[in-house]
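With one protein chain removed, the remaining protein chains of the complex are shown where they sit.
When the chains are written out, they are named A, B and C in that same order, and each has its own residue count from 1.
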Amino acid sequence: MTESPVVSETVLLEGHIVDTSRLPKILDVIVESGAEYEMVELEIGHTNDDPSRAVIRLSTSSAGAMEALLERLQIHGVNRLDDADITTAKSEADGVLPAGFYSTTNLRSEVRIAGVWVPVQDPEMDCAIVVTADGARTTPMHRVRRGDRVIVGRRGVRVHPLAPAAPGSAFAFMASDVSSEKPSALLVDKVAEQIRTAHRDGQKVLAVCGPAVVHTGGSGPLAQLVQAGWIDVLFAGNGFATHDIESNVLGTSLGVSVSGGGPTEGGHSNHLRVINEVRRHGSIAEAVDGGYVGGGVMYECVKKNVPFVLGGSIRDDGPLPDTMTDVVAAADAMRALVPDVGVALMLATTLHAIATGNVLPAGVATFCVDINPAVATKLADRGSHQAIGIVTDVGPFIKDLLDALAG
Amino acid sequence: MTESPVVSETVLLEGHIVDTSRLPKILDVIVESGAEYEMVELEIGHTNDDPSRAVIRLSTSSAGAMEALLERLQIHGVNRLDDADITTAKSEADGVLPAGFYSTTNLRSEVRIAGVWVPVQDPEMDCAIVVTADGARTTPMHRVRRGDRVIVGRRGVRVHPLAPAAPGSAFAFMASDVSSEKPSALLVDKVAEQIRTAHRDGQKVLAVCGPAVVHTGGSGPLAQLVQAGWIDVLFAGNGFATHDIESNVLGTSLGVSVSGGGPTEGGHSNHLRVINEVRRHGSIAEAVDGGYVGGGVMYECVKKNVPFVLGGSIRDDGPLPDTMTDVVAAADAMRALVPDVGVALMLATTLHAIATGNVLPAGVATFCVDINPAVATKLADRGSHQAIGIVTDVGPFIKDLLDALAG
Amino acid sequence: MTESPVVSETVLLEGHIVDTSRLPKILDVIVESGAEYEMVELEIGHTNDDPSRAVIRLSTSSAGAMEALLERLQIHGVNRLDDADITTAKSEADGVLPAGFYSTTNLRSEVRIAGVWVPVQDPEMDCAIVVTADGARTTPMHRVRRGDRVIVGRRGVRVHPLAPAAPGSAFAFMASDVSSEKPSALLVDKVAEQIRTAHRDGQKVLAVCGPAVVHTGGSGPLAQLVQAGWIDVLFAGNGFATHDIESNVLGTSLGVSVSGGGPTEGGHSNHLRVINEVRRHGSIAEAVDGGYVGGGVMYECVKKNVPFVLGGSIRDDGPLPDTMTDVVAAADAMRALVPDVGVALMLATTLHAIATGNVLPAGVATFCVDINPAVATKLADRGSHQAIGIVTDVGPFIKDLLDALAG
Partner (left out) sequence: MTESPVVSETVLLEGHIVDTSRLPKILDVIVESGAEYEMVELEIGHTNDDPSRAVIRLSTSSAGAMEALLERLQIHGVNRLDDADITTAKSEADGVLPAGFYSTTNLRSEVRIAGVWVPVQDPEMDCAIVVTADGARTTPMHRVRRGDRVIVGRRGVRVHPLAPAAPGSAFAFMASDVSSEKPSALLVDKVAEQIRTAHRDGQKVLAVCGPAVVHTGGSGPLAQLVQAGWIDVLFAGNGFATHDIESNVLGTSLGVSVSGGGPTEGGHSNHLRVINEVRRHGSIAEAVDGGYVGGGVMYECVKKNVPFVLGGSIRDDGPLPDTMTDVVAAADAMRALVPDVGVALMLATTLHAIATGNVLPAGVATFCVDINPAVATKLADRGSHQAIGIVTDVGPFIKDLLDALAG
């Protein structure tokens, strides 16, 4: 039931608003929220190369409802038509934002300061924007310091929606529904193409890895990908790193061999022994230097100076000395490595994929490879709309990706 | 291919070794590992009330293979027939165990010191045993201090397998395969019975909660369960606590109401605002005292003095001030609350269920309620063999459990 | 890569083309297919009550590509702007269509005969249209007879897209993504509302049932729904009917009771004995009349004269005498009962849900209740775009639905 509207605003959206479904999604949001709209102006590109532009007048029953609606619309790149300067308020305590703080999207944004539109550094969702003499910066709640000037309300903030992938490009091809019923050979080629494009454009490739990469035989080819320079940054947890090292250190020295697929129940303490020895060395790098670790993904990362973050988790054994047990610090370490990432490969991990999705800007081409269709869906549900799900067995996938990139 | 055996050991198993599948599992492990066995002695109880006893002579091709085999067998309660005193070695550095350390199971255990069998405190899997003048204590790797005497090898350690659930008991009824094709009404009654029994026996009930408890409408009835005294300890993450508070604080004050099931995309920053306000108050308890939080699971925990641990995760927003961002400290906080827990309810959570399974002794009746059959399997795969999976929608399940316990 | 366009057509779409995402989907299809388009005319409704209209000029590189594109677009309600009369060809053999036959959508359609637009009877996807002196009728391939006049090509056929659900209606509320993280209590109320609306409008309610309805305790409340007149038509397989009867006939007479949840492995031949006895009686109705079956869903269907179709399957035991072993005949029997169905409840069945989806017109409100999220997705993927997935435990869901409708 719609109450009589009393508050109105006029908003603008520009770009490929029709062939990327933006306009209808926006109208859906408006109608669902119980608001009313009037299409003041609509120019649709005559061909599929022309951009479009819509001006919409919104009416809601209260100022609160309007504010909530504008927040939801801004995720889709809708901005106020006539905007004013931002308003800021000071943080009263470290790690606490002023009431009414502006909450960011992961899209490229600008803020209006003294009539001038200034770009916001480090786009990331669910953060605040802190304004200093040097400009505006996306800042997670816990890093706001007492006295910081934080944007409140949404006046003076505008976002730029993603440009659609070029028709015919690898990403456009894949940006359809998650499905296990697609030939994975084709998908591998498209991911390889995207990786090559990213490197050609000077962008980095990030691999985010879960333990199933090791269990399904994917750590060997992944190590080769690192060795060959295809992976520039690696995020994982204590489990992945431990199993990767364990499979290399103990793989052939005990009866319980990875290559033979023998009983994995036995040697249930092997991972603890490996963690203990790395702890004795002091770090993975020292364990590599000391000759304890002689191969595998972590070994190649050390040898090739590929930076990695091992984020701790409450279920960890040990953990390895490199595992960052403070999760807030770990997320900050990930943030530091995110700039310039152009492609993110989420390999059989839910927790780390979501954590990575939280800190990636919207424009990063993201592929979620998992045997479980729910994982990719989950990522997209949490705001990483650009994530493409590939439902397949991750071990063979990485092997095929290696072949595609080596060929 | 089996090499010629050169190393032999004689082992003993006692108790309900046949009707709980222990004996055949043990023979499976022996055969799989490539070892040979001879049944030296076997007494099987004549009726289903009589215990049984088997003495088995094992032969392997090397001392290393024998050690690995004995480790795998000990998880099933197999001990050396003739045993000696334990051997210990000193830890050379904080958080580092001596090579060859004994790795624990989650079963009740004893160690032989100077010919006397001494019970081991705090059973927990994947830990070391530290021996002091006061006895022997299970100790996680990170809590071992330089100079601690740690058991090495497995001589002098014996474990006691779980007694089987009494035929006809709630737990015996349910200890069958995970299945979504069972009437959940029956299962609810059995869980309620188990909870009543635990409380009658002076044991605690632990609830481990994921965010889907809130999304599926389960937080209301769970809050009532806490209020009525059925829940004694609560483990969760930042997400569960945030959504629980958000649904209570903002549930009716905004157009986006939980009860109406309206758009959840909107108000995407509501959880940030809730976290920020709790941070401003300083803690959940202070936010309750300050009147900001007026209901819900966390509110009832504060009001009823039910201790809780919110374990941090790398994907957390905020986080809430109560969330322990150091995961090793969080697991230690969980360990401190585990003694006397008799029933553990894992409610729609994978991460926290596994983390909890890691620190629970084997005897705790554990129920994993999840709409995804893979979750309960996962827990059992990681050593929590006693976990029983209930594949159903968690919200209605908690509501029905409340009815069953209130009735 | 797009070749130079040589073939052009102008198409029209009308109705709620923006706020139901139709226009962008259509532009997606055009761009994906490698065609080019020019927006000749576009009128967008100024408010959310106004219909819209678009005229688009398409260009493709070949006549075949244009034909394929028009076929794909017609599913979305796109028709040629200027159309001619239909063309027909005679079937040369029973059950064989002329080459180039027009393949139907499940949308309401009309065909132009001698300049007049005539409605097509019995909308159903993936069929042919046979034209007689009496008009035009959707006809499955196997029912075409030698000499029938069948429409070829797509000239002279136009389809009417679905009207969007009214904002605020039960169906609009639910027509969002499949998710297990919604409170099922809310969803139950919405389904109940839709059922009441259908009955008020003189429409029928169809239940399509899988065996898990019985296993999860849903057959008792479903029988009550039938008894209370809420279900007008029932489709199922041999397994559902057998388990429903077995649970009623043998439920209390043997130690293996449904209510006690006892071992189901035992009594593994019970279903065969039940089938054999019903075969002895000759039919389910005769077994009811003879007193062999005294309760359950099938019993209530017989007593209330609710028509049912039990479609055979290659995995069936027995089968029951009522099970139609010829699957083509069974689908035809389903077709005969589909007219006037306004709501379809797919209850924990994949095979029969898809079979039913095949023969339902697009406008039927369809709910897929299943604990597995993949099932509803599957149905939508196969052309039943209107299907709404409800991911929950089916037994409790039916019980709650009974409560909602009885209240």
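Note that in this section a residue touches a chain if its C-beta (ideal position, glycine included) is under 8 Å from a C-beta of that chain, and two chains touch if they have at least 3 such contacts.
Note that the coordinates shown come from a computational prediction; the quantities given were computed from them, not determined experimentally.
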Residue in contact with the excluded chain [from C:E14, C:E110, C:D126 or C:D340]: C:D126
Residue among C:G15, C:G34 or C:G251 touching the omitted chain: C:G34
Selected residue (touches chain absent from view) among A:A212, A:V233, A:V327 or A:L379: A:A212
Chain not shown: contacting residue from C:S103, C:Q121, C:T197 or C:S283: C:S103
Where the missing chain touches subunit C, by residue: 29, 32-34, 64-65, 68-69, 71-72, 75, 92-93, 95-97, 99, 101, 103, 126, 141-142, 237, 254-256, 262-263, 265-269, 272-273, 275-277, 279-280, 311-319, 325-331, 334, 351-352, 354-355, 358, 372, 374, 383
Subunit B residues touching the omitted chain (full complex): 1, 18-25, 27-28, 30-32, 36-39, 42, 44-48, 167-168, 177, 373-374, 381
Residue numbers in subunit A that touch the chain omitted from display: 173, 180-187, 211-212, 215-217, 258-261, 371, 391-393, 395-396, 400
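The rule we apply is simple: only the chains that are shown with their structure count from here on.
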Geometric centre distance via CA averages, subunit C-subunit A, whole Å: 38
Chain centre separation (subunit B, subunit C; CA means) in Å: 45
Shared-contact residues (touching 2 or more other chains) in subunit C: none
